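One protein chain is absent from this view; the other protein chains keep their places.
Let's look at chain A:
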Amino acid sequence: MSLWVDKHRPRTLDELHYHEGLSARLRALAASGDFPHMLFYGPSGAGKKTRIACTLRELFGKGVEKLKIDQRVFMTPSKRKLDVNVVQSNFHIEITPSEVGNYDRVVIQELLKEIAQTQQVDLNAKQRFKVVIINEADSLTRDAQAALRRTMEKYMSNMRIILCANSTSRLIAPIRSRCLLMRVAAPSPAEMETVLHHVAAKERFHLPDEAAQAIVADSNGNMRKAVLVFEALKMQSTDLTGSLAIAKPDWETYCAKVAELILSEQTPARVMEVRAKFYELLSHCIPASIILKTVAECVVDRVDETLKADIMHWAAIYETRMRIGNKKIFHLDAWVVKVMSLYKQFFYGLDLSGFDE
């Protein structure tokens, strides 16, 4: 039994619940036979990928839902091998180049060239082109974006690119200007409630309004999160009445506790304790930069105004180091130590001037 998020995900443009204007436009685009490169952007959980999938369905028909997952191997110039997971159908291919970090340029170039060089051979295909979906386009490196820009022009005849990003600010202007921009805004609370009630109806039970409101309020306009939370709640209590305790994911609670450890005591022994907690988080596959970000936000919430800038400053520095370096824990640890000594010095009213090397 799949998760509700997947089970009740709209499959065609008609099934979508909100942003009707957008859906109409996409339908018209797909019918026009003159489909451009596109860039979908908007906050996470707003339904970008769902809309992309629906558009593909509109373009190519049911065949596009026959997916297979492949692992492709690319070789960097320095002979390092990269494995990339690729989801594809006969009509499209979906990649997340940021999985390979700094080598995304290689993946983009090789893959696009390969696809562009093969014509669509299926005579029954509705369109002559194939579609390449690039997820997390805003974390593409500059090199990769530059490589993309050239390819987009060159192979227009038999390939279209759909980019999916959270914001356009990290994409270079030439790419933005080559795409049709589609903003997918977060749904309004009323729209989210409609969707939740729709899911409940599909699952054949009644969802009390208070519960729907509580879920919507918790999810901050993130539809995916709302449906996930909804399912979790339903699993815990079948009638969904009374006060609902919407639990945060374990790792978030854990990070908040780590922040508390940092602020409650500043000693070398505590450094070790916090480090053990970080190791625990890392061993649960929580990315180190997410850990740093979450803990830093919790810490910043609770310290004096004058310290906030410094703490974030060091978080930024150590996050950069983390990307360049090898062992995440060193940088997490260094940040904690830095925060502790900043906090301690502030606490004792000592001179901070010597601190900004």
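In the analysis below, a residue touches a chain if its C-beta (ideal position, glycine included) is under 8 Å from a C-beta of that chain, and two chains touch if they have at least 3 such contacts; residues count from 1.
FYI, contacts and distances are computed from a predicted model.
Selecting from "Conserved oligomeric Golgi complex subunit 8", "Mitochondrial distribution and morphology protein 34", "AAA+ ATPase domain-containing protein" or "N-terminal E2 ubiquitin-conjugating enzyme", the unshown chain of this assembly corresponds to "AAA+ ATPase domain-containing protein" (UniProt protein name).
Per the touch definition above, the residue from A:M38, A:A186 or A:M340 contacting the chain not shown is A:M340.
For the options A:R128, A:K202, A:R302 or A:R323, the residue in contact with the chain missing from this view is A:R323. In the complete complex, the hidden chain is touched by one of A:K49, A:R105, A:K130 or A:R160, namely A:K49. In the full complex, chain A contacts the hidden chain through residues 1-3, 6-7, 9, 11, 49-50, 52-53, 62, 65-67, 69, 71, 73, 78, 81-83, 96, 98-101, 135-136, 139, 224-225, 228-229, 231-233, 235-236, 247-251, 253-254, 257, 266-269, 271-273, 275-277, 279-290, 318-331, 333-334, 336-338, 340-341, 344.
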